[in-house]
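Note that one protein chain of the assembly has been removed; the remaining protein chains are unaltered in position.
Chain nomenclature is as follows: A, B and C, assigned in order of appearance, with residue numbering initiated at 1 for each chain independently.
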Amino acid sequence: MSTMKSAPPSSKGKGEYRVIGTRPIRHDGVDKVTGRALYGADLQLTGLLHGRVLRSPHAHARIRSIDIQKALQLPGVKAVVTAADFPPAGDKVEDLGEGTVKLRDLCGNILAGEKALYRGHAVAGVAATSPHIAAQALGLISVDYEPLPPVLDVRKAMSPEAPLLHDDLFTDDLGEQASSPSNIAKHLRHEKGDVGEGFKKADKIFEREFETAMVHQGYIEPHNATAHWNADGNLTIWTSTQGAFTVRTQVATILQLPISRVKVIPMEIGGGFGGKIPVYLEPVAAVLSRKTGRPVKMLMDRTEVFEGTGPTPGSYVKIKMGALKSGRIVAAEAYLAYEAGAFAGSPFFCGMMCIVAPYDIENILIDGYDVVVNKPKTAAYRAPCATSAALASETLIDEIAEWAGQDPLSIRQLNGAKEGTRRADGLAYSRIGFLETLDAAQAHPHYKEPLKGPYRGRGVASGFWFNCGLRSSVTASVNPDGTVSMIEGSPDIGGTRTSIAMQLAEVLGIAAEDVRPQVGDTDSVGYTDVTGGSRVTFATGYAAIQAARDVEQNMKQRAATLWEVAPDQVQVSEGVYRNGKNSLTFKELAAKLNDCGGPVSGQATVNADECGVGGGFATHIVDLEVDPDTGKVTILRYTAVQDVGKAIHPSYVEGQIQGGATQGIGWALNEEYYYDEKGRMANSSFLDYRMPTALDLPMIDTVLVEVPAPGHPFGVRGVGEVPIVPPPAAIANAIYRAIGVRLHRLPMNPGRVLAAILGR
Amino acid sequence: MAIVFIPSQLAKLTGGVRKVEASGRTLRDVIDSLERDYPGIRERLVEGDRLRPGLAAAVDNAFVGLLQPVEDTSEIHFLPALQGG
Amino acid sequence: MAKNTQLSFVLNGEEVQLLCEPRHSLLEVLRDILGLTGSKEGCNNGNCGACNVILDGKVVNSCCVFGLEVQDREVTTIEGVATNGELHPLQQKFLEHAALQCGICTPGFIVAAKALLESNPRPTEADARLWLAGNLCRCTGYDKIIRAVLDAAAVTSGEVTPVEVTAGGRK
Partner (left out) sequence: MKEIEFEAPQTLTEAVALLRERGKDARVLAGGTDLIVQLREGKREPDVVVDVKGIPELYNFSYDATSGLLLGAAVPCSRVYNDPVVCERYPGLIDAASLIGSIQIQNRASFGGNLCNGSPAADGVPPLIVLSAVCRIAGPNGERELPAEEFITGPGKTVLEPQEILVSLRLPPPPERSGAQYLRFIPRNEMDIAVAGAASYLELDEDGKTIRAARVSLAAVAPTPLLVSEAAEALIGKPASEDLFEVAAEAARKAARPITDMRGTEWQRRHLAGVLVRRTLQGALARARGTE
């Protein structure tokens, strides 16, 4: 594995690259605008059976028995599976590449064993000759449930009186195991300085509580999986996933197969945002295929996606800050409790690490809790847990700015983190661009132009996300016509085939169009972690750079052979190979390869964590108007400023920022899992789970600040996640300016805003 | 000697000390020397020949494995392994 | 087993004949029987627009139409938008503006936008946002989609410059 010891960022600035910073048309574009691109649900195979999943109608219930006989007798039904058909799970903890999970929990979430732990929890799977027959068969499976009282609220779940989800879950309290079971899975703490002393120094102390509802990633493509368990014992899975290799790991682990027996073919994926990292249908389809000897395709409907997959945790956050009259923040204390859902393991610690990360504060104490409740097991969602954390810190800082008589951007300038600043978790920042985003926001026409009119307000907020590195692989083969075929391991959810190919092209001095990128399956490309953590253009792009350097070395060899000189006597610049009077372009040399040693290919697998990943910062500005009679909020204008390190394909960087900001706006204003008292989600459709439509938004202006990340040859930083962090806080701050009341609970829907206006 | 930042869940083992010095040519050596001074800390950090699942180690801001070389001036942190969407 | 019924209609300019069950939606007929998988299922209840097709000149959600309802009628799907290997200006502009990320909603948007331009050759930004409100996109925030549609309208209507978008927000 080639590791990169922080290669210095390229000194090249704007315009000095030939490919990077341009906006070529994506290589997979035509297939996607003509409907030819094949997503998981589009797969057709001969002898294909169709599977459906039976789900628990109860939020919490003991499963006394399951009778599948009637279902098996329905003509067209070929097999039914329950948890009993799966190998028993031990206490093993599985590393899924991005995060870890207890195997028992992993299996327990695929098909419920003794207990159904949330409404929508999968209980059985059916394979039949048509989807309609499979759906009818679900109605013929009779499950004997003993309903148990559910607990849905994170704080209620923490109380000793709360119903227990797992009698074998003992709190890991700062490394010590508690003596009696509880719904609190884990307690972590970050400490810096001495908050007690810090608060003593403060001229004023501010303290507020915040709540956020569980929300879903909302990708438009429902989950899908097709499995074929061949007679030779090899299992092939076609699925729309953020990571073919993590699907392979999970499936092999759950079914207790050697990893080499499982091949995962990533189909095109219709959005993920973190939600398509865990497996749900894949193992069920696999076992159904083993039972029937035929390929089995399973699709979720939208309600199943809401009730049976992994949304992001609801949260309770209490935050306290001490400030000097100058606006300098001298101490911060935070208590964060996140809903893990039915099984432990929410990314709650990410919220802990982000909550005051943009600021240089001397004394910090942060406590975080991972709490199980009778809701779907949560998954990652775009900067997991950071948005609800930032709602608290960025709203409180707005309050402090007002008290200190300071402009909201200036107070962030005054307290802002820079290179060398140490976070609460102890890490010191390398070169970061937070202050630069504040400068750019301050200078933006949006911020300069006064906002006029009644019930209108402007808010700002900032956000931080680490960005991940992880492992990626790329293989590049030179074709005789001078093009390069590139196989990479990162499923392409937003144009990354192209942003990776552009980096390969930049190094080789060829055009982006001359690279033929392809996403490989688990048997055709080296190990690659998930498309997530804002890592692909950074990490898989780095692998492409390394692979290109490998190709370039081989090409030099070939040129040297051709010219009968030593390889080190061949110079290469911008794709032209030279020795004395001899010179060949990459294309020309490619055409001669068979005369001087044969075809050339290059390969690289990198562990991008080892280069020091560049963290991402964003500052957003929003103007909005509140209807005082109805409480409805209209977004008038939105500007998102972000340090992107180096924008490889600026259009797709802008797109990530616009999309992230829009998801944050939806989260702020309307999106939520709405539960009745029995723990049933009442709004599990796109009609009542209200994601923003085109009519709910203005254009989203973006400003790309480029402070190169030290760890990447081109200075790339992850850009996908941080834009979802500031919006709810920025909107809460703007609503305060508009109506004079601060809201501390998401969503800030019309009913809540109206209640605030009417003082209810 | 490299500086090791002790996360709060391990502070009990170091008697509440949050920043300790330890020597070693690799991260594994450093953990061994920590084990000598603070018995029990190794099994909280290492499982078999790798870091415990869910745990990440940063040497001078880079997330690394046990065989990562450590300089005398290095700064070492143990953190939860990050995830993202 | 359900009894199949014969169905014939004009699909992307060509007559097709097939057998389907009465309960099959037009979306199922297109995807599962005819193998035209460009129309996508996002919600299966008319709230996301990913399955949009044009039925006798009007854009509809094919998940909310029974297959048997289109007997002897004309259906245009995303597969019929590009003609003789030539991309429709909308498809070209979606590519130029990077108006897609994951691409799952793209066929529905292009079909709906095609119907928009046929009924209103020079839509304003507001027109386009209203017309496309029945199409959900979770990736892009709609900004680049709206720009692509307005830019395509300039091409199809023979105008030179696209309609001004309200950069700087709503006033």
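Methods note: contacts are C-beta pairs under 8 Å (C-beta built on N, C-alpha and C of every residue); 3 or more make two chains touch, one makes a residue touch a chain.
Here the structure is a predicted model, which is why all the values come from computation and not from measurement.
Q: List the displayed chains that the omitted chain touches in the full complex.
A: Touch partners of the hidden chain, whole complex considered, are A, C.
Q: With respect to the chain omitted from the figure, which of C:V16, C:L34 or C:C64 is a touching residue?
A: Answer from the full complex: C:C64 touches the omitted chain.
Q: For the chain left off this view, which of C:G49, C:P107, C:G141 or C:G169 is in contact with it?
A: C:G49
Q: For chain C, enumerate the residues touching the unshown chain of the complex.
A: Contact residues on chain C toward the absent chain are 2, 5, 21-23, 25, 44-47, 49, 52, 55, 58-61, 63-66, 68-69, 71, 112, 115-116, 130-131, 133-135.
Q: To test your reading of the contact rule: which positions on chain A touch the chain that is missing from view?
A: So the residues of chain A touching the unseen chain are 132, 135-136, 629-630, 632, 669-670, 674, 682-683, 686-688, 690, 692-693, 695-696, 749-751, 754-755, 758, 760.
One rule holds in what follows: only the chains that are shown with their structure count from here on.
Q: Chains as vertices, touching pairs as edges: which of line, ring, star, complete or other describes this one?
A: Contact map by chain: line.
Q: Per the centroid of Cα atoms for each chain, what is the distance between chain A and chain C, given in Å?
A: 29
Q: Taking each chain's centre as its mean C-alpha position, how far apart are chain B and chain C in Å?
A: About 55 Å separates the centre of chain B from that of chain C.
Q: Counting only residues that touch at least 2 other chains, which ones in chain A make the list?
A: Within chain A, residues 217, 272-273 contact more than one other chain.
Q: Where does chain C touch two or more other chains at once, residue-wise?
A: Expected reply: no residues.
Q: Sort out for me which residues of chain C touch chain A in the complex.
A: 1-2, 21, 23, 31, 35-45, 47-48, 50, 77-79, 81-82, 87, 90-91, 94-98, 100-107, 110, 128-130, 132-146, 165-171
Q: Give every residue of chain A touching chain C within the complex, in rising order.
A: Residues of chain A touching chain C: 23, 25-26, 28-30, 32-39, 41-42, 44, 75-76, 132, 217-222, 268-273, 299, 301-302, 445-446, 449, 493-495, 623, 634, 636-638, 649, 651-652, 654-656, 658-659, 661-663, 685-687, 691-695, 697-701.
Q: Tell me, which parts of chain A touch chain B in their complex?
A: Contact set of chain A toward chain B: 6, 93-95, 98-100, 172, 174-176, 188-191, 217, 272-275, 347, 349-350, 353, 380-384, 425-428, 430, 465-469, 532-535, 609-613, 711, 718, 720-721.
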